[in-house]
Every structure is written in structure tokens, then in C-alpha cells.
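Here it is: the structure, laid out below.
Every protein chain but one is kept in place in this view of the complex.
And then subunit A:
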């Protein structure tokens, strides 16, 4: 068999844990090979071993049949292995070309031969259909385009084997389609691809084979043809998983959140939310569907008091919140699972226990006469850790040390436990694996069933359709349509999200 890469019986230990326990991964030439596993299963560790960032304790790596020792990323580069990281490593103020040639600039005497570099970049870009402008500044191009610059970077360095770490996590549905097209071109040009992901649909759609790892152990490698998402999911999680979130019909009651003619400016002072109207009732989940950057973040920030309202009303149970500060809004009964859990959701250097009382520390019983009561705080933390299955060594562990899924469970536990009338969940399952997603969806529906109002913002259409009782489509700062998740399709939503309704001239705004 013609393997370009063989990782045989790789074992990697960290103090206290075995991250990779005798994992074998064999990549055929010209295939797209998926590496599937839950968060913390050891996917990244394995790829970092291949990329020379970690040295394995045991096992061997063969590239094109030859045994090699990859001691640093430079060695990996020389062997033709390139990695497109989940978090891009680009200099914002440099142009595309400057970023690509960084570290191996073509010289013209002592000057950088930018002309030649631009030509070369243009050539590669054309060859693989990447459509990148070599002279554009990184800061000015979209996230999808930046990702292509990363791909170009590896190609420019002569990569034959490309590793993609969760490449679709940051992309819009359209960009994902384009990326998949790029994958196909790369394969046609003789490259091989390893795709790290936990999105099952993508695997079924583009991959040839898949290697599943679970808790550091290699479970199986199988051909994608003939497998189903359910089968892959249970291999990954180690138990049966249901995708269809079970829920009864909603039973909405009075209006909890009423947003009327809301206008909000973004950080650059441009109107991001324009005359937006939205109602969320008790006992229902309203999902906001939209392409990133159409005012979702600003809307949520306005509701939660993190951003000033230019004009319009935000009413919670009839009380106008639009001029309130965040704390008063929180106390009025708004829970918020923020989009960026590291930036807003957690103080990463605080123990997870302290994070559990981030908005309530000044209340009894967590403090009395301004003195913290650590016993009560830890008691509360223990309770939530148990109730929400947060896997952590103890409540004293810094939040930073927890995996993404467990961090998110901690935040959700904290927000749900405050028993808010309105729960705002912004991309609550971003970057999480099937098991955690299932858990979080159940909790959101549970809130709804308890008669709370839930506002869900997500870029995952599947999530929106599955979980919501009503879908509000946001485009260019306004809600342009309300659709029923039972009757709509991803296609219809995709078109609405692209603003097609507006273009058609129908002014049936809700």
C-alpha cells in the first residue's frame, strides 16, 4: 500500500495523563483523511507530534516509506508537511504576499524581491483556484480569505501533505462550500490532506477515510463510504448518540423580551443593528439565523448592556432595559452564555469555583458584609460541577486548565442556575463535540420547558433548525423574516441569510 505518512503506535504522555496511547494513522497519497475525536481526545497532540512540536515517547513516523524523526516544525516543512492552524498565524498589518514569504523571502541583493514573491503567490493561487489578492492587507480581508492565505503559505513552502485543524469552525456556510472545492483541487494536484474535525457531516461529504480516536486511544480507521453520522458519532463518543434533539411542541405564553425599533452602533460607529424588532415569549426558543457580522453580536451586547443603545426599546417583562447597566440587567433576570467564552465568559486565571459566582459573589450567601464566604462559593461550585457534569479535578482548578466543553458547561451551569427569565445563548456549542452539544441542547430545551424564554444565536443552521421553535433571520442589522423550523430548509434559510428577500424587493419585514 502506498502511504505518504505512517504514524505507527505513537504514544505521548504528559505529566499525569497519556494523551496518545499507541495510535496508528496511515495517510494514503491523494486522500482526504479525517481525524475524528471529541475535544481532548488527543487529536491535536497527535498532529503536533507529526508537525514536530512534540516528541513521542514511543512509536515511529514514516514519510513516504522512510523512517524519520521530526524534531521541529522546520523538519516537518522540509518533509513537505504543512499545517493550517485553527487560529491563524498572520501579521495583520502585512500584505498577503509578505505573510506568505515571511521567513523565506526571495532576495534581490539585500532587498526583498516583492515583485517576484507576488508573482509566485499569484501563480500558486491561480493554480489551486484560491482567488487570493497578493497585495491585499490581511486586516482587510475576510476570515475565509485569511484561511486561504494560510493554505497558500504551506503550499509556497512546498507542502505535499496538508493538515487542517478544524478549518470550518470559523467559516460561513458559503465559505465552507468553497473550502471543500479547494480541498478537491488540492487532491487533484496530488496533495494529501489530514482533516481534524468533529463535524460528522463534513467527513461524510469530503473525506475518503476516517480514523477515530477516543480518550487518547485509536479506536478504528474505516472507509467513509458506507458509514453514517450516527455510526461515527457513537464510535467517537463511545455510546449511542441521538442527533434529533427530542422535544415537544413549544407552549409559548406571555412576551418576555420585546425589542422595538432598536438601533445600535458597532465599535467603528457604524449602524450595526437597524430598526430591529424581535419578540421572545416565555416557553419558546427563538433562534437567530444569519451570516456572521449582520448585527448579531451588537444585538446581544445591547440587550445585555455591554453596548450602548442608540435608539429603540428593549423590554424585559414590560420593563425597559435599554438604559440599564449590565449588572442591573443581569439582576432583572437575563442570563447570557457569551459567544466568546474565553474573552467574556470566564476569568481563565480564576479557579473554576470563583467563575461559578462571577455575577453573584456580592450576594448572600457567597459573601456577607463584603467578606467572601469561600465555603459557600465552593459548595455552590461543587453543586454545579456535579449537576452539569463539568469534568475538573476540583473546584480550585483554574478555568484555563479545563477543556472547551467543560468550560462551556460551567458557564451554562452558572447562567441556568441563576434561573433567568431570559436566557441568551450565543453560539453555545461552538467548537464542542457531539456529546457536549447534545448536553447543551437538552439544557436549553429544559429551560424552555420550565417556562423560560431562550434566545439562541448560532451560525450552525442545523443547530438553529433543531433547537429553535421559531427562527428569526437577521440580515444587515434587521430581522427580515420569521420562519418555522418545521417547514423550512437549510436552502431557504441560506437564501434568506444572504438577503435574497430584500433584493427581491419584498418589504414584508417583521
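Assume contacts are C-beta pairs under 8 Å (C-beta built on N, C-alpha and C of every residue); 3 or more make two chains touch, one makes a residue touch a chain; residues count from 1.
Here, contacts and distances are computed from a predicted model.
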{"item": "Undisplayed chain, where the name is taken from the UniProt record, one of \"ABC transporter permease\", \"SufD family Fe-S cluster assembly protein\", \"Chemotaxis protein CheA\" or \"cytochrome-c oxidase\"", "value": "\"ABC transporter permease\""}
{"item": "Hidden partner chain, touching residue among A:17, A:188 or A:358", "value": "A:358"}
{"item": "Sole contact to the chain not displayed, among A:219, A:372 or A:495", "value": "A:372"}
{"item": "Hidden partner chain, touching residue among A:20, A:211, A:330 or A:466", "value": "A:330"}
{"item": "Sole contact to the chain not displayed, among A:344, A:382, A:442 or A:470", "value": "A:344"}
{"item": "Touching residues (missing chain, whole complex) on subunit A", "value": "304-306, 325-331, 336, 338, 343-350, 354, 358-359, 361-362, 367, 370-372, 398"}
